[in-house]
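Only a part of the assembly is drawn; its chains keep their places, and the rest are absent.
Which chain is which? They are A and B, in the order written, and residues in each are numbered from 1.
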């Protein structure tokens, strides 16, 4: 269903502007390169608009945010909207501090996002921004299970309606949804939660897939499947080599460059609701 | 002697708040995850207190510090003291610049640390804060040797008395000491000095061990032994695979997740003084 998603990234080599945290920034740069895209990182308010102007997508990740970078995020986001290039939001830690929650709300107010990607807890926080979604039952647990998936999918659809963005909720089971259609994705491996940066990397490659001009819902789903399959492959290599989590991270980034569209198509565990 | 130190970390999965430098921050996050703990990085003064409030330990590392983050360190440290969770100080580069030395002194004045971990030169700088420890002969060399170890141990005991913190001095030989009891630890491998971040990672996992509620002295010693054993294991893998320092770093983080309490117990080279 993703036809030439990976091939298109490699042909177009989209430049993806990332305003992101200093914890996983190197992994984001390298996974974009491995995928075939081009990363650029810049967060000073004096230059972000120019950098966004030359880019094909913008990814805003609020991990380790500070007052200086929040302003840059808004400037870059407005410029991206003006240019009509996709903007991805990764609300890392939304709900964990007032600063992160308020910044998330402010970004949602000032910028039109093509996609919002987070774990269920972060996306629930995003949901609190509107009375339409506040209190919508997205399941009480911090993980989406087969029991809570119907509620969570309904929630994702409503949130997509309110925000205008495709919603990617990732965890053991992933949901990618616009207002009408949802994909339930079951790729991935639990070891992905034992390394830092899988979420951040996923947001960055979501930007790359979206930058190819493919529709946003399918771009988000392609990114989620691709990351999950890389996790599965990396786990197999870890098992074979009796290695650990740091090797796992390396293999995962490796595989992002090795995978082709046939593998993506064949291994995607995806269901439409 | 460490009974279930590793197992306890994996059961409790303590959230460890790190305010740390941007050089080795990714390694700190990944070694905590590999160990079985949860890392959170946040350094903006608007949010550090909230982040500390939800954490089980705080690690303050002054590498690449700046005026913005110093204030955050103090706010987070005070909050951690108020909540009675352990705070670990890594005075990276104390003595190398006035800013780092003065920041170290300021942090020691405003925050009660459970543990202070550094190399001999950094810990000597910490020792200069008080007339009781100033000029105490911690040996003149920048490495602890069998000749200087008695003096260094005495120094560590006195410094622990003055600061109220367990003192971890790491190098070829490590000393972990409170006011009464010292552990001399001889785990590790010289290749650990050929990668960036072993000290920072050790400080972060010290926070994780301390967060389990085990006594601080034993927590610090468990962390030092664990890191040293990972270095030994990583070196063996480097020898087998004819690889180099970057592989070494990966294997070291890998092994932090593979090691169990039996290995820790059996391989710990520890002597009580």
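To be clear about the criterion, a residue touches a chain if its C-beta (ideal position, glycine included) is under 8 Å from a C-beta of that chain, and two chains touch if they have at least 3 such contacts.
What you see is a predicted model, and the numbers here were worked out from it, not measured in a lab.
*Asks:* Please state how many copies of the single repeated sequence make up the complete complex in this structure file, given that 2 appear here.
*Replies:* 3
Keep this in mind: only the chains that are shown with their structure count from here on.
*Asks:* I'd like the Å distance between the centres of subunit A and subunit B, where a centre is the mean of that chain's Cα atoms.
*Replies:* About 34 Å separates the centre of subunit A from that of subunit B.
*Asks:* Report the residues of subunit A in contact with subunit B in the complex, numbered from low to high.
*Replies:* 21-24, 26-27, 63-67, 93, 96-100, 193-197, 243-247, 249-250
*Asks:* Note which residues of subunit B are touching subunit A in the complex, please.
*Replies:* 22, 25-26, 29-30, 33-34, 39-44, 46-47, 50-51, 54, 68, 249-258
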